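What follows is a structure written as structure tokens; I'll ask about it next.
As you look at this complex, bear in mind that one protein chain is not there, while each of the others sits in place.
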């Protein structure tokens, strides 16, 4: 079983991201479980969401303490939130930032991948809503969900042009990250 | 321990009668307990109240099932209420009625004393409120409370002329009954 | 001593405690208490704010606000009223406000019944209130005065309800020693809370607790309840010294020495029980005076030499059994095991409890003592013919 | 199977039951259930009267009125909301109206907490409602459909609440099989009460009962609860036949064969427990599915071969101990005595329960198995540093 | 405006039957009888806890010949809402109108929230508050409808008290402020007027509200025979104006040829007797007269002047 | 009428401090800041459960620098009553005025009964309802204050629904019907007017009531920067008339030189967007315009015409 | 009697409760004075005043509680109260 923690801000769709990834993983034949960090946070405040993916039905109900993956949707959280907390050795941190992993200068036994999701989202979707873009990155970096499933689910969720645009953003992120680039 | 059951109608002061007799008995150095038949009855409807008098503190909390005495404040209850229920052998029934015990034709191993309390009350107190008058009868017939105590308590309760009048009615009833007359 | 109505005695005790704010909503059979208080106020005998609220929910909320601003607050209710203020009950205890209430015991609707049983306060056993059940009118009067001492002590700071059987105690007249104002003043110091609402020190009351703290607040409440055990004892002793009357601490035993059968119960039924038990050599009574905190150790100690224990109560948890019955068994499990425990539910919705019912219970206990247990618990006094 | 949020799954199940009247007041974390239902209505997917009430007290009162007129009524609430409708809860059960409610579990204020524990529904254990606690989202969905069958059956005619951990189940997405309308229709017949408000037969509902009858009405409720034991089993079996899923009847055992240590509990914690217990040969789990009626005989049977029983719960009765702990001990007393019973209170106000807490409980149980009992119950997961 | 006339045995519907346990001379009992007479058989009635419920429904007896339900003291408006919603959902809306009959305490105090919600949601319910100006069922405690100067058991007259001090809540205006389409005041002393208003209220679609003044001989402390007479005096002194408000407009005010002084009303009742006995009582009576005068002004009660 | 003017650092009392957790751009937070600024330090504040309470009091933090208490969602008026009674009984009445600040749900729905009781008993309390027109704290469910046509999560727009259908409860009129001596409407968009009214309310003896319109950017779905602008639009379209009622008489109506069409207001917010998208939406907009027109008529809003 | 679930009662059953027993005064009528205004029927709290063409106004003493309202409201002063004899 693998565990992901997503950091974002209230209103940025972190829970939706966890949910869509859970649905996609299930499409891929895995079991999954997604849930928010239950809180009273308001729009703008830092929030978290969690995802578990595994080959067996997932029974555990506790929070995620030692994630395999951490995803940060908003670089302005850097310095404000301890998003490396508990990240497993050899875990992967995926951050939305224009900077390169080296520039971030994060210490730890984990890998860091960066992606400028805000730029991609603004460019393709037209709004700085990065949660779908980040899903593409997650798929590419971790291989825990297939690109196709993510795109399918997103298209079902957002119909018409909005869906198409999001799909394109996901694919762009996927391609970038699959190539090993930090955009 | 002796037990009394009072029958009357809502609004006729049956509970007050039980209470005043309890206070009077306590003055006489006995222990006492008075309580109504707990109910939702409205003015005019038949009601009951109870009194226990004894030489020891009274602990029992159940209703009175086999009274030593029964007092009926309102002759119109005859035929409507089973006021003889449970009355002990050798118990005493005191009824406010112009009739004589014989005329009532009640069957049982108990004694019956009648008193025309309504007439006394109207005459002396000026209103057909018989509860105090009946207390005088009770004191005379049973000897469970002293006349003086009853009169004292009633005078404390109803000050001035009202008290005086009630006291006189009590005394009249007492005298009548003590003489063994059924008025 | 004077012969007074139970409700009057309680109102008198309240008056002697000099409450600042009284806030209650009328409901049978609590009404006489509140009416007497209203009359004291109307006659200038009691100076306080008497707030004629719109409901019990508001009654307890007014008491809460008053208590938070540093006032001594009193309320009284029963049954439906207690149920309607449910949410506020937990709130008051969680906010650690020492409101004192006379909780008159009455059945819960449906069907509606204005008559006595103990389903109402027993159902509030998790609410974080101290619950003291009284046996007679004198105790209802005295326990009220004790309650403020216990509740307001800095170690405790928990609300307390004095539970008193409706009608059976509220509407009965019997001889009672009414407290003097002066001796009450000597016994009960003015309420002096460490924290209260004031512009001098503008604190915030009723903050919310995130998951990293909530449990610890509950634990603190638990600790306060543990301390209340000692406080209840201490105050009972001091009350005895001051007023010369004593009703036990968390429990009180009667005839327990050498008793093979012990009747465990609370409330006014104890009076009738005593009348019966005095004729029975081997039968004792264990009165649960403090139901919360529950006298765990005391119950173990008191029952350890018995052979059959009959738990007698006027409530039951639908789908299970009487609550006191469960609690007593729970307290004994792991500790005292060579007993037979029997449960009896009676007196619901005002069903009178004649002495014969108590005798029947003792009889049943004897059968179990001789022949072992069959049915664990039963209703006593059911009218089979209307079922 | 689809991955959906727990609240959606519940709303879907409700929709399939074709309620006539839905009446609920929003409160975290029940909100998503009601919002989903409102959206079904707004989209024309569900035809019913959705009554946007002014409070939970009114929510349950509307459900009561609707049920009395012969409509199938649904509500959902939690915590403060449940507390505010307290009086109505007892009323609905006493009036024998088969209202079904999803009771989301959340802590009770003060301090305010929007997070999960089970103090709220546990506190309602005397209310005369059937209480079923669910382990996961699928069961929350399925139990809802079962609930109407149980509650509305003529032998039972009692309201039922499906208790579901707030957030942990309501806000989690996981794979669920959503019921089909048709299969639900086959399983659940239309509500067909014997008595209801109609001018055709102008009956009077909610009469009051004098002391000569009240107790018998309670007894009838008790009997209905006894019959509900069988109904719950029967419906679980039929549900399995119809839908192929089964969660136990009144209880469900896991790994009980040969278990020396048994963890007794209810609700979502069982998921985490199972993960731990699968690595422990001698540790089993006893899930209390139906808390009311309480599975007295089943618990005795299931635990009789254990050595240590750890009762694990997210509630406690202030001044005593965890309610489930008491109830289990009470059920065993007189019957199974060579066990050690241990209580653990955890997860209050949303305190997370990591697997280590379960391991710690098992450890503690082992120590007791080896060395005997010291402390009977304790809080798990307390942060001593802030106390 | 229909005029009701009892023609004798057969035309009387008798839907609130004899054998109920109300006090001899109870104004509420009269009112309920008349309400049902006007409403007819096709109603479902909801009553909260209170005198009406207690006197009419000691199981297994009931005085109701229409379908009737009692749940709690504070929730009549919500229970009625549930019934109305249920009827709608079951396709039985045509079967019956929903009618709540509730005391002043149940309406203006503990049930105020649910009533406000019922108004707001626009249920098709007729809600009648019979106002006997105190909690009678529990022994004459004050309610927010107890008039100033009246002695009630929780606002008693006493050495330093003239009884109740707060003004009566203006329920009709509160209903109007909620946008209720048909609002009326009525008095048991004007039985035919009451029946006409009940019928109008029931025929009205959506919520309607009648504030109905009913004497309680036990609580007001007057001879049981005077119930109707004294209820009328409340109207004739201007203390209880009779009017209707249709869609926010006051209509149909009962005008008084010669308004009587409030003493004529007050002196008939024990609950006001201290005003005539205690020093300072005249001042309270003057204030009560001022209330009547203000009513006369506001509603144009006085035919002349 | 005092005019408030912030003169800079030192004159600002800052009694509702920074660090609270309200959404960026929260209208309620602005309003509360201004209320306290006007009220000053000598108040004891009561807040029910709701956004205000949640954003200001996660233990051990609080944003209040005046004494403050939260108990439950429905009982602010009763808790305030208890505080006021307590102050009186303790001889500390002079110490502080009691101020309740509560959301529309807490006031008009679940807390309606206690509020009505508080009014009736005549406590000296200022009660301010900040009306953001839904239950925001729990995620934008409808309240009885949600305006017709708005989509809320329990009255959502959908295939067969245009969102909320019931009219807003007229809280100010309900307060007036209770005989409350000082009643006013206010808007966070008119900050100085709000402060003046708060001061008047607090200075008033006995109960006073302010119904205060505050945008919630999250629930109304508009950019956080537009909170004040949109709140003003409600006033400028006539949907939210500003006025005072002193002893039952309407005074001080804010007149509009040129009333704007309601679309100007509706189109700024996501909660109304379906009205511009769905077939039949124009009809709803027309009805909303009719509400504004009726307000204009009732309060004489239009300066010309 | 067996109890019915939920305390649900059959319509109009209070008719078994003969409240006539509560009475201490009872109404009588002088038919010659009756003008058939029917105030007595309208205002009797216990529906104990009846009317038939043949008998005119009469009382159902099984239920009359003797409140005296009929006498008080009688337009023709035809009804009067007398002490109950038992």
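Observations on the structure shown:
Lettered A, B, C, D, E, F and G in written order, each chain numbered from 1.
Just so we're on the same page, a contact is a pair of C-beta atoms (placed from the backbone, for glycine too) under 8 Å apart; a residue touches a chain by one contact, two chains touch by 3 or more.
Because the structure is a prediction, the values reported are computed rather than measured.
Taking the complete complex into account, the chain left out of view touches A, C, D, F.
Only one of the listed residues, F:49, F:63, F:173 or F:187, touches the absent chain: F:63. Within the whole complex, the absent chain has one touching residue among C:81, C:206, C:267 or C:322, and that is C:206. The missing chain lies against chain A, touching residues 9, 44-46, 74-80. Contacts to the hidden chain, counted on chain D, fall at residues 110-111, 386-387.
With the whole complex as reference, residues 94-97, 157, 194-195, 201-209, 213, 216-217, 220 of chain C touch the missing chain.
Throughout what follows, only the chains that are shown with their structure count from here on.
Here the chain-to-chain distance from chain A to chain F, counted in touching steps, is 1. At the interface between chain C and chain D, two copies of one sequence, more than half of the residue numbers in use appear on both sides, so the contact is built from largely the same positions. Averaged C-alpha coordinates put the centre of chain A at 56 Å from the centre of chain C.
In whole angstrom, the spacing between the mean C-alpha positions of chain A and chain E is 64. If each chain is reduced to the centroid of its CA atoms, chain C and chain D end up 29 Å from each other.
Shared interface positions of chain F, i.e. residues touching 2 or more other chains, are given as 53-54, 58-59, 70-72, 74, 109-110, 112-114, 116-117, 120-121, 144, 166. Each of residues 38, 40 in chain A touches at least two other chains.
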